[in-house]
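Note that one protein chain is taken out, while the other chains of the complex remain in position.
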Amino acid sequence: MSRRLREWSLAFAMLAPSVVVLVAFVLYPLVRAIWLGRQRCDALANCYRTNGWQQYIDVAQSREFQHALWVTVKFALLTVPAGVALGLGLAVLADRQLRGFRFFRTVFSSTVATSVAVASLMWLFLLQPSRGVLANIDWLNSLFPVLKSPGLLNDPGTALTSVAVSSIWANLGFTFIVVTAGLQSIPRELQESAYVDGAGPWRRFTNVTVPMLSPTLVFVAVVLTSRAFQAYGEIDLLTNGGPVPQDSTTTITYLIYGSSSIAKSDAGLQSSVAVLLFVVLLIVSGLQLRGLGKRVHYGS
Amino acid sequence: MAAEMIATEAQGPRRARADDTAIGMDTVRRGWPMVLRYLLLAFVAAMVLLPVYTTLVAALKPGGKVLDRPFVPEHLTLQVFRDAWTEGRLGRYLLNSTVVAVVITTTQLVTSVLAAYAFAFLRFPLKTFWFAVFLSTLLVPLETTLVVNRRTVDSLGWLNTYQGLAVPFLATAFGTFLMRQVFMQIPKELREAAEMDGLGHLGFLREVALPLVRPTLGALALFSFLASWNQYLWPNLITTEEDMNTVQTGLRLLNSSVPDIERFNVPIAGTIIAALPIALVLIAFQRQLVRGLTAGAVKG
Partner (left out) sequence: MVRLDSITKIFDGVTAVDDVSLEVADHDFMILLGPSGCGKSTLLRIVAGLEMPTSGDVIIGDTRVNDIEPKRRDVAMVFQSYALYPHKTVRANIEFPLKVRKVDKATRAAEAEHAAEALGLTEYLGRKPGQLSGGQRQRVALARAIVRRPAVFCMDEPLSNLDAKLRSETRAELVALHQRLDSTFLYVTHDQVEAMTMGSHVAVMSRGRLEQVGSPSEVYAKPASVFVAQFIGTPPMNILPAGLVEPGDVLVGVRPEHLGVDDASPVRGRVTLVEHLGHETLVHLRVGETPVVVRTQADAAAPVVGAEVGLDVPAMHRHRFDAVSGRRIDT
């Protein structure tokens, strides 16, 4: 066999394992889900065709989906800007010149060690109405009666925000670590030259630090947004999509897989929502990269 | 990474970094702004530590006493932990999580390295097309694939098995691109020298390429392990037998199975136990963690 052919066969042999897995468990499912989304299934996984492609339109226009979409968007709006701002602010404040910066850095990075389940349960313990810590602090209760009745997680007004808080908390570690690392790659001379030019701390922050950090910040924003759109565990553990009947915390993902979701045993419906989620995410990422991408400053 | 090892010049003087003083130059050392800064940081740190602290304290007290004074560590006992371990079957779940995480991590390393090597060093037809195939899998959200994956795994008879838990994650485009990036930093002449010395591709991979990219490999391994350990949705979907739960879904089970007030902190203790292994791993491998997280961030 010629040298070229040998190289080709080796290459394909090396690619094959990855390709097989990726096609079987990522690409094929996508295609199959698109097809399944045209059908309805019963709990025994028997599927039958209904309106074909029209089903997508029906689902997209359905009250449940629209509501879930709205909840998801709200959730993202609650968690992403706050998450980025918090990570950025803390990373900048906890810099090397501060005595004890190592302690603060460790604390702020620590949440990266928590999984969704662990973080959610910790916050559940804090926020539960009857057996939760906050609900049992009397002076707190008198200020915020909602803590005990019906409980932050059971009140339609506060449920989503409470879940968002736990999510921001859990993501802080990741955001903090990434932004801190990004800060370290900004050359000090830029800050110094701004200082010499007479810029005060705030101006240096807005004119030097933030622009130079922009690729990092965009990266963090994109990751946090996709996490927000894919949020499942925290909702499953904290609110179960409730409180009913408003379903204040039913996100799109919960609509697909949640135990109290109407789509739960219908693989066809699940698929159509899943595919719609894919489309929504594509649009959102596209918008983000375009919108934020314009504000990114590369090169140094 | 590899480039640092390859650029073998002696180190020059340490380059000053922006986080040496992100905000204040040498002016802000004492006085009000500094005090304010400390206060702010301390406050946020307290907020970040609050859930962890309360959880820890609660897990150390007997059930009935937890809510008396939730922030004060008194009546300490380890009994609750023991109960959580046995009732929560945490031993078994930790084993499951570990087995699955190890399988996924090692397999991902193998498939990513092989595919990355092919992309970085070999010539073969339609390279761009294959690259696009890998890239496209990054666009598909996990949630969209799981509906069909569940059916696939079911039809293979792999529900409630280790294989079922691991198989959709045996390859990763992210890992492939990461390794490809770092393989491409190896100078071409090194490959040619190895060729002259008589090494084929696999030999070169084993003797030269892999040793040179060890840091990145470590980061990828940590990242994969973490991601696999923290998974919630997929294990939830395919385990119906109690035995096969992972730590994350096991927590959920524990949480919903403990009704009476005297013992409601058992799931809380379970949470601490579940969080410990990862916390320890992360402390041990901090540098790899930062490397892995920032792999996509700096320089877009």
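By letter and in written order, the chains are A and B; residue numbering begins at 1 in each of them.
Operating definition for what follows: a contact is a pair of C-beta atoms (placed from the backbone, for glycine too) under 8 Å apart; a residue touches a chain by one contact, two chains touch by 3 or more.
Here the structure is a predicted model, which means the values were calculated and not measured.
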item	value
Candidate in contact with the missing chain, chosen from B:34, B:50, B:208 or B:281	B:208
Residue among B:99, B:190 or B:253 that touches the chain left out of view	B:190
Interface with the unshown chain - residue positions in chain B	5-6, 8, 187, 189-190, 192-199, 203, 207-208, 211-212
In chain A, positions touching the absent partner	2-3
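Please note the rule applied: only the chains that are shown with their structure count from here on.
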item	value
Chain centre separation in whole Å, for chain B relative to chain A (CA means)	16
Contact set on chain B toward chain A in their complex	15-25, 28, 37-38, 40-41, 44-45, 48-52, 54-55, 58, 67, 70, 110-112, 114-115, 117-118, 122-125, 130, 133-134, 136-137, 139-149, 151-152, 167-173, 176, 201, 229-230, 232-233, 236-237, 247-249, 251-252, 255, 261, 264, 267-268, 271, 274-275, 278-279, 282, 289-290, 293-294, 296-300
Parts of chain A lying in touch with chain B, wherever the complex brings them together	4, 7-8, 10-12, 14-15, 17-30, 32-33, 36, 45, 86, 90-98, 103-104, 107-108, 110-119, 121-126, 131, 133, 136-137, 169, 172, 174, 177-178, 180-192, 195, 201, 204-205, 209, 212, 215-216, 218-220, 226, 229-230, 232-233, 236-237, 253, 256-257, 267, 270-271, 274-275, 277-278, 281-282, 285, 296, 298
